[in-house]
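Just dropping this structure here.
The complex appears here minus one protein chain, its other protein chains still in place.
Here the chain labels run A and B in written order, and each chain numbers its own residues starting at 1.
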Amino acid sequence: MKFGVVRFPGSCDEVDAVLACEQQGDAEILWHGDRDLRGVDAVVIPGGFSYGDYLRVGAIAQFSPVMEAVAEFARDGGPVLGICNGFQVLCEAGLLPGALLPNTELRFLCRQVDVQVVNPDTPFTRACAVGQTLSIPVKHTTGRYYAPDETLAEMEDAGQVVFRYAESWNPNGSVRDVAGVCNRDRNVVGLMPHPEHAVDPLTGSADGACLFASAARMVAA
Amino acid sequence: MTTEAAVWRDLGLTDSEYDLICAKLDRAPNGLELAVFSLMWSEHCAYKHSKKLLGRLPVEGPHLLMGPGENAGAVDVGDGLAIAFKVESHNHPSAVEPFQGAATGVGGIMRDIFAVGARPIAVLDSLRFGELDSSRSRYLLDGAVSGIGHYGNSIGVATVGGEVYFEGPYEQNCLVNAMCLGIAPQERLTRSAAAGVGNHLVLMGARTGRDGIGGASVLASAELDSEDADKRPTVQIGDPFEEKKVMEACLELLDRELLASLQDLGAAGLSSSSSEMASKGEVGLDVDVSKVPLREPDLEPFEIMVSESQERMLAVVEPAQLAAVEAVCERWEVRCTVIGSVTDSRHLRVYDGDELVGDMPVEALVDDCPLYGLAPEQPAEQIYPAPRRTLAPSDDVAENLLALLGSSNIASRRPLFEQYDSLVQSRTVRRPEAADAAVLQLRHDTGGSSAIAVSIDGNGRRVACDPYWGTVEAVLECASNLACVGAEPLGLTNCLNFGNPEKPHIAWQLSRSVDGMADALNELGVPVVGGNVSLYNQSGDGPIYPTPVVGMVGLVPDAARAAAVGIGFREEGHTIAMVGTPQPSLAGSELAKLRGEPLPTSLPDIDFAAVERAQDAVRDAVRAGDLASAHDIAEGGLLVAIAECCLAGDIGARLDFGSADVDWAALEPYMFGEGVGGFVVAGPPEAIGSLAERIPLDRFGIVGGDSLRVGDGARLDVPLAELRGAHGRLGGAFS
Partner (left out) sequence: MRARVLIRPKEGILDPQGQAVERALPALGFEGVANVHVGRLVELDVESVDAVPEMCERLLANPLIEDYEVLAVE
């Protein structure tokens, strides 16, 4: 199992993501300027402030060479996980439905929250149970998930809401407590909470490790 | 510039300093030279009023790798690794524009850290504002916190701790001090001395604009007045995205040994960075300002030399390595331009194309600024007015406790630190308010179990009461915080924030404070690795409280042991005890402040040996894994510390202070008095018992229930929810 973790100028959590992936297999950094995905089995788009978050969060990264390759990888069914800024990039790139808006409090918020697994049938939740609660931190300014009502209804019917904030834990005003979603084919998953910062009890929680374990299990199967 | 006669005075130079410059040059300086001299000879760059004093501080220690004089100091943390760290002020820029002032303060201190070859891993901040009922204070607080978060969060460095106090004397002159820690393999530690005649001088990073023109002398050395709004255009603007790229490029360049030396551009921009590099390397430098990439056209040569545009670094590169350096910079999308060369002239020569526009001996710029002695004089009476009364004196214990817990200096800092990413880089074992010191594991760096701990401290009001003992307290308090997570101190960085040192009573504060710091550090055997001095912090309303801020870094052998002990009580039935003999007194305490009592003019003497014995005992017990919780008794005294343990652990406590007919008024100093060297610890009865064999301790309670209760509850029985409500009051400042 080999994970590839994308590094854009301004990525911040890529080393953390590599450490989380290395608990489950091999991992290497994919440079934003390269089209070559080096034969990885799964791609992680990490958190941070790609291209300084200038213009609009995630807006500029979608046009980098590596994202063209990731889009193709995703179209072929390859598993792709976007975390925080990575989620924003995937939404901007049209690989995931919806958009992320500024938190209702308009402030950066770093907080451990409870997140529930809604759909365990994706490459990144297969090792989880329905309704399982994960303690994972969020840290973002622009994390309020939004999609039009009709789109959301379709998404819920199609199992595209993968994570929700547990009751009273919604930190940013996301519509219907949505914390993470997937595409129709369910191979592309994005979420605002940071599972890579919840893989070690010593630093707070190991609940996030199951996302990376899920991908490793799927590839092994 | 104004009339010829007054130019040097407008730039902050005295007539005799100007005469000395003429003598050093053997002629009158031209405008550019005068601008450069005025900055290099400012308090900010030359420490002309504080250098003599700073010589009293210890700068040698067994773990020291790099001491004062470099961009940052560094200590040995084992496994071939170094931790570089430094604290620096950005007070006056933050008073003018709090968001950018604080943001660029963080950016500047990070550049100091990666200039020595260390990757920044953590930021702490130390903030002071006026009372929160002032809208100006709330504006400055909001802006500064947002700015610190904006820079640190965007660049991917965790903000793991800090402190903030609200006191009247900071109303017009807030303090924003930022501390950064970085990690490096010891062999990568880099010095800034320029070397190798014929080598290129390379400017990396952002283009140069008019940011902070005159900032160092006009903003950092003049007392603030009501015309601050006019100074707005000179404030530097920060771009953390640019800095992130510059940082990654510099660290890669150092890793690949492509640079001969590296220096950041901070106060006084190119002027100070180039002359410092030349001075340390005992060489000369030729700089061609026409080669410097500009953000706006028509900058004059002197503006280019003094601009404080952010996110720029200056390196010396051997000609053979230039192509490789350019390739690394291009990959990181970082601008990199040869702007000059190293010479053997021992002069800083400035060219505009072919034209020589400035020629100054490096020694004159860096070493020849006159140093001034201070004329300290102890004032006959307390110079600060009594704080405004916000709490009527009462012997109602619950009322006093709740008022203290909800007071701006004690209430939970959660509304601030939740605006900071405290997790990035996966080292944070102890997050803010989980323990008295932040704990950062080094497992991913060393493969081992060790961690570092770090804390920052400095209570200005206590120092205003007694500059000597107040400063001793700050240093010891920092060491106590480290002891609570099992850390042994390795080194200290300081930022001395004071008023105008040319005034005798401020000189006295400064001198006594440095004496206290020196004595405390010598007792602890901890050296100063570097720091910063910020003087002239005063306004028409008077000087700030004297505020020495100290940041201490310590080593924890086993991160898991530190992670097992926090502030919070953990288990029903655990014994609560106080370790140490802190001699608490209400004089100068938080309760006295709320009651509007005048500041005293002295604090009780401290028994160093007793404090150290208590610290050693707590540190050893934490390292042995005996304790469930350990918390240093600080602002608000014993009862506040116990309430904080209850809130952090979400469990109550039952206390017994003696017989039922206890004299509550006489107990007040014991419950709410302040003094350094006391700890609240809790653990299984047998663990507390074995600790008692080592050091005298006072067992006075048991963990349990959902309230904080004393005796039969007649005097004090406050539900946790009520304590939590009071403690959460700071959130209101941000709405």
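Methods note: contacts are C-beta pairs under 8 Å (C-beta built on N, C-alpha and C of every residue); 3 or more make two chains touch, one makes a residue touch a chain.
Worth saying up front: this structure is predicted, and the values here are computed from it rather than measured.
Colleague: Counting contacts across the entire complex, name the shown chains the missing chain touches.
Modeller: Result: the unshown chain touches A.
Colleague: Just name the one of A:Gly10, A:Gly52, A:Gly98 or A:Pro171 that touches the chain not displayed here.
Modeller: For the chain that is not drawn, the touching residue is A:Gly98.
Colleague: For review purposes, identify every residue of chain A that touches the missing chain, sorted by number.
Modeller: That gives, for chain A, the contact residues 55-56, 59-60, 63, 92, 98-99, 101-106, 144, 146-148, 173.
Here, only the chains that are shown with their structure count from here on.
Colleague: Taking each chain's centre as its mean C-alpha position, how far apart are chain A and chain B in Å?
Modeller: Taking the mean C-alpha position of each chain, the two centres sit 36 Å apart.
Colleague: Once bound in the complex, which stretches of chain B touch chain A?
Modeller: 146, 149-150, 153-156, 239-242, 244-245, 332-333, 417-429, 431, 441, 444, 559-560, 563, 734
Colleague: Note which residues of chain A are touching chain B in the complex, please.
Modeller: Against chain B, chain A makes touches at 9-13, 15-16, 19, 48-49, 51-54, 107-111, 137, 139, 194, 196-197, 200, 202-204.
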